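Removed from the display is one protein chain of the complex; every other protein chain stays in position.
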Amino acid sequence: MSDHDQGHHHGFLRTYVFSTDHKVIGVQYAVTALVFLFFGFCLMMMMRWQLAYPGHAIPVLGDLLPKLFGKDWGETNMAGGVMSPDLYNSFGAMHGTIMIFLGVVPLIVGGFGNYVMPLQIGAPDMSFPKLNMASYWVYFTGGVVMLASFFAPGGAASSGWTSYAPLSVTATQGQTWWLVGMVLLITSSLLGSVNFIVTILHLRAKGMTMFRLPFFVWAQFVTSFLLLLAFPPLEAAGVLQLMDRVAGTSFFMPQGLVVSGVVQDYAGGGSPLLWQHLFWFLAHPEVYVLILPAFGIITEIIANNTRKPLWGYRTMVYSVIFLGFTSFLVWAHHMFMTGMGTSISAFFATTTMIISIPSVILLTCLLITLYRGSIRFNTAMLFALSFLPMFAIGGLTGLPLGLPASDIALHDTYYVIGHFHYVVAPGTIFAAFAGVYFWFPKVTGRRMSEKLGKLHWFFSFIAINVVFMPMFFQGLAGVSRRLYDQTLYSWGDAMQGWTITSSWGAWALGAAQIFFIVNFFSSIKLGKRVTENPWDATTLEWSAPSPPPHGNFASVPTVHREPYEYSVPGMSTDFFPQNVSEA
Amino acid sequence: MRILRGCAPAIVAFAMVWVAGAAPVLGQAAAPDVSDVHIDGQYGTFPTFMPTDVSKNGHDVDLLLSILHVFMIVLFVGWGIFFVWCLFKFRARSGHTADYKLVKAKAPKYLEVAVALFEAFLLIGMSMPVWARVKNKLPTEADNPVHIRVVAEQFAWNFHYPGKDGVFGKVAPEFVDPVSNPMGIDPSDPKGKDDFVSGELHVPVDRPVITSITSKDVIHSFSIPVMRVKQDAIPGMRIKIWFQPVQTGTYEVACAQLCGNNHYSMRALMKIESQSDYEAWVEEMAKGPAEFDEDDL
Partner (left out) sequence: MSAGVLPYTVETHPVTGVYSGKLGTWLFLASEVMLFGGLFSAYVLLRVGAPEGTWPTREEAELSWKIGGFNTLTLIISSVTMVMAWASLKMHNFAKARIYLIITVLLALLFITLKLSLEYYPHWHEGLKPSTSVFFACYYTMTGLHALHILGGVVVMLYFIGPGASLWKTDPEHYTNRIECTGLYWHFVDLVWIFLFPVLYLMN
């Protein structure tokens, strides 16, 4: 089936900028997201200087930024080249916001999901191509608003990506921009998730039953339901916070607030905890939005590079559905320290323990897939394999946080930062890198360099552990999060050596990305050309040309078998693609 | 593998990073003086990194943490060994093919059930009882507790003591004056006459301390690592937690929830004293009306 559009010759704008083709939109999402990831990483590299060498002027940037942004900005935010506490807090809040909402989710859902999913189900495009384009541009606008907020009077939002009230309600203008940006980003997500669900249900090729779908598609399917149902309460909360800030309402403001000796003029009667409940109701499913597509990506790569079927495919599908459902029931484990009684904390601790089970099942199935396989160690596989122990560390360190009694010592310390970064950074972001190395040939028709790729992996793997492992030690020692200067406390001062270690690890990690950036851009023009199926893979995207044309497939594919038929006995090749009818 | 050959320079680089960063850590044991006041206790010592424990209930929290981490390390190492063994044994090489038939393994199922059961034990057998004891079961008057109101603000801790009569005076926002009356104690209330506010937390050793925690402006969090206690200070709410010091000394109170640009400096001193020293201090402080003593900062 070819799209009737192919008869027309669109100009540059319609083909590359305002395209409704899911592949163009997928690349737009991925490239925009990678740029935001890089920006968010740069914010953190500057923060790590202040953490390692508090009160010392930042080299180069300490002079350059005031020159770029003006004397006033320099005096307020970087007097003498030293980052101010306000700037530090706004970098912290924006680092989290940008990485999660402008970086990781748009990359793994908007980028990989949009590009790969329709190909894997044998569809010519998404169900609603124009809606798809709209969701990208709403995301882009949200990103612009977020970046612009750095130039609002008082700087960008600085109340953490969690924006707890009343701090966020009394904060400077940047917080309002943050709220507007979030409304745009949430809208983009909602439009996208509707598209994904309808496409997966309605546009599967003939023979592609739900249990013949690649696991990647199942992961995107569950993720879309999480986005669809969990985001709206945060949108509601965002509207309420905007009302508190702009219209003087008291949704989150209790009576009798006294700020800097001045009694605040709010009617009162509101509840700061209401914000936390509404926020975490989204934000907990959000972390599963961050991990599920990553599981999807590495599952494809592991199955392909072990040359055998996935172990426990159905178990993995049921686990991921159960995980999605349970993720709505654990949110208040972020709120154990808010004065919770025994019964409520027991409820949320129980659901939190329960949700660890499907995660372990997913890891176990992937691990057993390796058993009796024939494992190839290309760059994509190196990143996918290292995801497993890194996610394991992240998941295991969730246990002391999920039990209320141990959480007393660890809540709001660096232990939490170590925990979630292990899951997202050497977890999801490594999965995203794996996906780039794996699908780059499909998107561009050329391979990336394996040599540069392996160097990228090796240095990133070492550096990322140097950054985050010490954070568990710091958390156990009692070092709190979000501290501009940790050394004012005895425990912070005692652990300052580890802080310096983490910072050098972060800068080394930044340097290691040069291998990737060089590889990515040079391979677009200079990479070795490939045909449709360089990895000898079985799923449908590998039967389309590299890159696929508008409409994806020359003729509508028909699916004849399960997605991971590798090393089938009696065949001359060790892979049996889904769309090939006879051996 | 070939990749190991290219690793040599990388290993050297890694070692340099490690030495540069970790060297200051080695030999770091006792608490240094971070201000002109000497702080007691050991911080950041290997292998647990946990601060000194000078509380009655801290042992329970520490035990749970230790058991958890042993469990986590055992799981990770065991699982990790299997993982690395698979990577080595089943690496692609000439003459080796993958096995299409899926292995029927009972072991993962049993292991999963064992892990789930152990987690249930940790939750029901350890965490819930400790939580109930530490957070919810407050000491009664028969235990002779000390009552202190903790009021957080941007960016300081205020410790409001009820004075000799043991009763707190009434408070209201309209009486707040940042210097002379930070708690907003009603001047017409006779019970408030012997109240006083201190910027330092003084407590007697071997007696339970019940703190009633709130905030004036934004959410803060009252955290005393050496006591293994932590409680969010939420404006509009008053939340009680308790702890019991078992050793005298000077320690620190921290803020554990982002509260603005000086969140990092919201530090107060906690002085655990003998009963007689404590009573002497209370008498000294109660001499004036509810005043914020600048010297106590």
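Labels A and B are assigned to the chains in the order they are written; within every chain, residues are numbered from 1.
Here, a contact is a pair of C-beta atoms (placed from the backbone, for glycine too) under 8 Å apart; a residue touches a chain by one contact, two chains touch by 3 or more.
From a predicted model like this one, the values you see are computed outputs, not experimental measurements.
Enquirer: Quick one: which shown chains sit in contact with the chain that's not drawn?
Expert: Output: missing chain touches A.
Enquirer: Among A:236, A:262 or A:571, choose the residue that contacts the chain missing from this document, as touch is defined above.
Expert: The one listed residue touching the chain not shown is A:236.
Enquirer: Which of these, A:84, A:141, A:173 or A:249, touches the one chain of the complex that we don't see?
Expert: Hidden-chain contact among the options goes to A:249.
Enquirer: Thinking of the whole complex, not just what is shown, which of A:152, A:198, A:287 or A:568 touches the missing chain?
Expert: Spelled out, the listed residue whose C-beta touches the missing chain is A:198.
Enquirer: Where the complex has a chain not shown, which of A:114, A:127 or A:444 is the residue touching it?
Expert: Checking each option in A:114, A:127 or A:444, the one touching the absent chain turns out to be A:127.
Enquirer: So one chain is hidden, and I want to know which residue out of A:55, A:70 or A:269 touches that hidden chain in the complete assembly.
Expert: Result: among the candidates, A:269 touches the missing chain.
Enquirer: For chain A, which residues lie in contact with the unshown chain of the complex?
Expert: Missing-chain contacts on chain A: residues 1-5, 124-125, 127-129, 190, 193-195, 197-198, 201-203, 228-237, 239-240, 243, 247-251, 266-271, 274, 277-278, 281.
As a working rule, only the chains that are shown with their structure count from here on.
Enquirer: Please give the residue numbers of chain B that touch chain A in the complex, ascending.
Expert: 1, 3, 6-7, 10, 13-14, 17-18, 20-26, 28-29, 31-32, 34-35, 39, 41, 43-44, 48-51, 60-62, 64-65, 68-69, 71-72, 75-76, 79-80, 82-83, 86-87, 90-92, 96-100, 102-103, 105, 108, 111-112, 115-116, 119-120, 122-123, 126-128, 130-132, 134-136, 153-154, 172-174, 176-178, 184, 216-219, 221, 223, 225, 228-232, 234-237, 239, 252, 254-265, 267
Enquirer: Would you tell me which residues of chain A are touching chain B in their complex?
Expert: For chain A paired with chain B, touching residues are 84-86, 89, 158-160, 164-167, 170, 254-261, 263, 268, 270-273, 306-309, 311, 337-339, 341-342, 345-346, 349-350, 353, 356-357, 360-361, 364, 367-368, 370-377, 385, 388-389, 392-393, 396-397, 399-400, 403-406, 408-413, 454-455, 458-459, 462-463, 466, 473-474, 476-478, 480-491, 493-498, 500-505, 508, 566-569, 574.
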